[in-house]
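For this view, one protein chain was removed and the others were kept in their places.
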Amino acid sequence: MSESAEATGSPVTKESGGRAARRWRVPVHWRPLVIAALLVLACSAPFQLVPFRVFQFTMVLIYAVALLGLNLLVGHAGQISLGHGAFFAVGAYSAAIMLHAWDAPYPATLPVAAAVAFTLGLALGVPAVRLRGLYLALVTMAIAIFLGPLLKRFESVTGGPMGLTLAKPEPPAWTGLAEDQWLYFLTLAVAVVAFLVTGSLLRSRVGRALHAIRDDQAAAEVMGVRLSFYKTLSFAWSAMLAGIAGCLYTWVIGYVSPDSFGVTLSITLLAGLVVGGLGSFWGPLLGGLFVMFVPSISQSVNDAAPGVVFGLLIIAVMYVAPTGLAGLAGRAAYSIKKTLRKE
Amino acid sequence: MSELVVTDLVAGYGDARVLHGLSFIVAPGEICAILGPNGAGKTTLLRALSGMVRGRGSVRLGGTELTGRSPDAIARRGVAHVPEGRGTFMPLTVEENLRLGAYVRRRRTGVDADLDRIYTYFPALKSRLRQTAGSLSGGEQRMLAIGRALMLRPRLLLLDEPSLGLAPLITRELFRIVRAINEQERTTVVVVEQNAHLALGIAQQAHVLETGRIVLSGTAEQIRADEQVAQSYLGYRV
Amino acid sequence: MRVSVIGCTAMLLVSVAACGGRGGTEPGATASGPCQGQQATGITDKSLKLGGIYPLSGPASAYGDIPKGIKAYFDYVNAEKNGIGGRKVEFVVRDDGYQPPKAVEEARRLVEQEQVFALFQTLGTPSTTATWDYTNQHKVPQIFVATGASKWGTDTQHPWTIGWQPNYISEARIYAQYLKKDKPNAKVAVLYQNDDFGKDLLGGFKRAIEGSGITVVGEQSYEVTDPSVDPQMRNLAGSKADVFLNVTTPKFGSQALAADAKNTGWNPLHIINNVSSSITVLKPVGFENVQGVVSSSYYKDPRDPTWNDDAEMKLYKAKMQQYAPGADPNVPFFTYGWAVADAFNKTMSAAKCPTREGLRDSMRSLSNVQVGMLLPGVTMNTAAGDGFPIESMQLMKFKGERWELFGDVIDTRKEFGPLTG
Partner (left out) sequence: MAGFLQQVVEGLGAGAIYASLALALVLIYQFTGIVNFAQGELAMFSTYLAWQFTAAGLPFWLALVITLVVSFAGGMLIERVIIRPVEGAPELTVVIVTVGLFIFVNAAAGWIWSFLIKDFPNPFPEGALTAGGVSVGYSTLGILGVVGVVMGLLYLLFQHTKIGLGMRAVASNPGSARLVGIRVGWTLALGWGLAATVGAVSGVLVAPLLFLDPNLMGGVLIYAFAAATLGGFDSPVGAVVGGLIVGVAETLAGAYVGFIGSDLKIGVPLVIILVVLLLRPRGLFGRAVVERV
């Protein structure tokens, strides 16, 4: 990182979260409309689509919840984490262990998974606050690396390398829903609540404090923002959302194994977020769509080596939309509006 | 010793235009002060001259067109820009900073002699050769930045707010040195300065900028003499 | 925003009440005639559609070669044998990157969108575990999964899923059997991959040596993300064991072989598991360094000159050249793919009904089915209570530049009794 005068600010998100993203945002008065339309679409989709598509969108929502948490940390607080796969795993395993060892009813696993991830986030947030930028990223990555062997070690609880296989939540009879639809609506409900709560958190004093920290840590400190408190809080909250996503994952996949949550997951999440749009409202959702669908698209382009296409697509998106797809979408909306106004 | 001819210079950031067609000439070896309130476009003007901001129009130094060239290409043509703030290479030592000033000079000969000359201007630097630039005080860093610019043996020296954040005593010393440099090396200088009094003290001519346009030009004496101008544009009483 | 949420919830309730779910899942094609009512999705008189899930991207991509061997086989059968019983086979391969959630997605895609007749192979224990509830709920055959975990055979809840290759526990039994005869007081050091595969094989080995004079004196595990197993090998060398059991995947297999060869102070009998016994693993280490290494096998190695005049091997090499030009037929993954595809052909042909139920019943009642690429004496057998198609292997020792089979084909079911969960 350059040690110019700018070095005092956050190295990461000044551009993305700030000027560019804000300017191209969907106009504020359009937003409720867009959200309402999307929700209607989201609620009717499972009745129109084949189960396989419903499953795909369930996974999109799960990734979106995890990315929402990551966005809070990276996009809003300006701290990089390469270890969110670990919190995801902690949530997934908390739920899985409760279901497996104690036959807990599955709704009970969600608050517990959230609480465990939150507590862990809090505990790690305290030392993490002292680190910045790259160093925090690498320490969090270290956690992600270490978690796998650790899960394998405590075999009696975690099922070791074999993992745990679990029954999926059954839809209650009164709903008349199929399993995939029920799981979809559960996930959708959790995702909507997560987005609402996190959204209002960001609009509150906490959000303003986080932005102040991101944009200029030194200045925020001078202004009396309690740095360590807010940074730790954002870390814990972000971990909690990842944990919630992990819990949903356990419900939907019904199988957890240590090797499913490696560093690759953490890096994929970060890539998904940046591709989706750092610090933007729609970024997590777009990132979730990217993470879910682009690998399949890559395979249809090049059967022999899907990775070649996937890698190139990531690079290409970053060229076209350096501030993420959300910025691109916003820019498109902006120019459409501009054209409309002209006519 | 080159003449600077600026014609219809337009520049800005993205869609926002800051300079709306500036034209002026600085005679070889003269010091020209650019004055004006905050946000008038003084810093942008210097940045446009050194290529840090893309400009349209024409900037010619000794007959060579500079507009459209990259900052490093302009630097290689003898323009040294001391930006606002510190602008030094903090993790590098003082000596390394100075030697970097001579980066574009092809021949090594004379570099050591020039270093000695800088030390005579800024004796404070000599005792700190091995320290990192980041460890210097604000005033010392400013001296270092100017010293580094001089190592280029510039034909045109651009100074952005040299007094900013410095104690008055140091500021006066700095301006004395700038004057000395200008006299001894016959370097053309464009200085942007909030402290009009100081700037006019060393400049031969001055331009007053407001919202990207030149609203007043003249010799330093004329500008200084115009009390009303001084009050409305320069914000100080003579 | 709050208003719209309430609105949406209301709409949701209305729509749920109105539709009452998805109005029943559309029924797939069913057969008529003697097999009436059985599922005939993905199969007609002229065609048969299969789906496979393999890691084509990510760290386990090496296994992506298997479907190429399968495709070559099906291309050959389609072009020269008029398919399987007159049905041309279409084989759709999807990539899961060795990620369970991706495997679930692809399994659903193949079954619901591609409307395949059966999943012919999912690769790896995690991916197969994540998908087998789904395939069994939907009564889709998940046949000959490419993993040697024992649970495919011991489990009774998933009749639609079956393995193929000898399971890891059976393989471990073979080595135990060999040691009991040749080195009844062996002190064994084990290097194993810290996942289901390594644990299964090591666990099976430990159980098989119970009550014998053989002891495990050193165990070291490694993660697939480790750069090297050298440190583990050093620690094992300290155990002074006289047998080294190498339970690794190919790259680590080579590393362990090289580390053993380099250490002149420790010269145990080196047993390498079948997964890493390919010549492509041994050759980089140098043939002079792997003399006397013991392993076991169940299919023919194309590098082994013993099979130079073998009809099936000649066919394989010729057809690979023809239908997979540019692919080196010596790569064992291709051979494996060819063999398992042939096994599928035999199983499908033996089915009484050309339906999913027919295939399930056929794969669960294989009787002494010969597959050309398997070692002579190794046949496929399943029955009620026996969910392991192949349970026989033969030991081999490396000599010169090739494996030499020795002893008889060992039928582990006969020697050790059936494997139970």
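In this document, chain identifiers A, B and C correspond to the written order of the chains, with residue numbering beginning at 1 in each.
Just so it is clear, a residue touches a chain if its C-beta (ideal position, glycine included) is under 8 Å from a C-beta of that chain, and two chains touch if they have at least 3 such contacts.
All values reported here derive from a predicted model rather than from experimental measurement.
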| item | value |
| --- | --- |
| Touch partners, limited to displayed chains, of the chain removed from view | A, B, C |
| Residue touching the undisplayed chain, where the options are C:194, C:246, C:296 or C:412 | C:194 |
| Selected from A:38, A:112 or A:139 as touching the chain missing from the view | A:139 |
| Contact partner of the left-out chain, one of B:10, B:25 or B:90 | B:90 |
| Contact residue for the chain not shown (choose from B:52, B:129, B:164 or B:215) | B:52 |
| Touching the absent chain when the full complex is considered, from C:226, C:361 or C:386 | C:226 |
| Touching residues on chain B - with respect to the absent chain | 50-52, 70-72, 75-76, 80-81, 83, 87-92, 96, 99-101, 103-104, 132, 134-138, 148, 152 |
| Where the missing chain touches chain C, by residue | 57, 59, 61-62, 64-65, 194, 220-223, 225-228, 230-232, 234-235, 238, 250-251, 254-255, 258, 262, 280-281, 283-286, 331 |
| Residues from chain A at the interface with the omitted partner, ascending | 1-4, 7-8, 11-16, 74, 80, 127, 130-132, 134-135, 137-139, 141-143, 145-146, 149-150, 152-153, 263, 267, 270-271, 274-275, 278, 304-308, 310-315, 318-319, 322-323 |
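The criterion applied here is as follows: only the chains that are shown with their structure count from here on.
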| item | value |
| --- | --- |
| CA centroid of chain A to CA centroid of chain C, Å | 35 |
| Between chain B and chain C, centroid-to-centroid distance (C-alpha), Å | 74 |
| Between chain B and chain A, distance of the C-alpha-averaged centres to the nearest whole Å | 48 |
| Residues of chain C touching chain A in the complex | 1, 3-5, 7-8, 11-12, 15-16, 19-22, 25, 56-58, 61, 93-95, 97-102, 104-105, 108-109, 111-113, 125-126, 129-130, 133, 194-196, 198-199, 223-225 |
| Touch list for chain A against partner chain C, complex | 31-32, 35-36, 39-40, 42-44, 46-47, 50-52, 55-56, 59, 145, 148-149, 152, 160-163, 165, 168, 175-178, 181, 185, 192, 196, 249, 252-255, 257, 259-260, 262-264, 295-296, 298-299, 303-307, 310 |
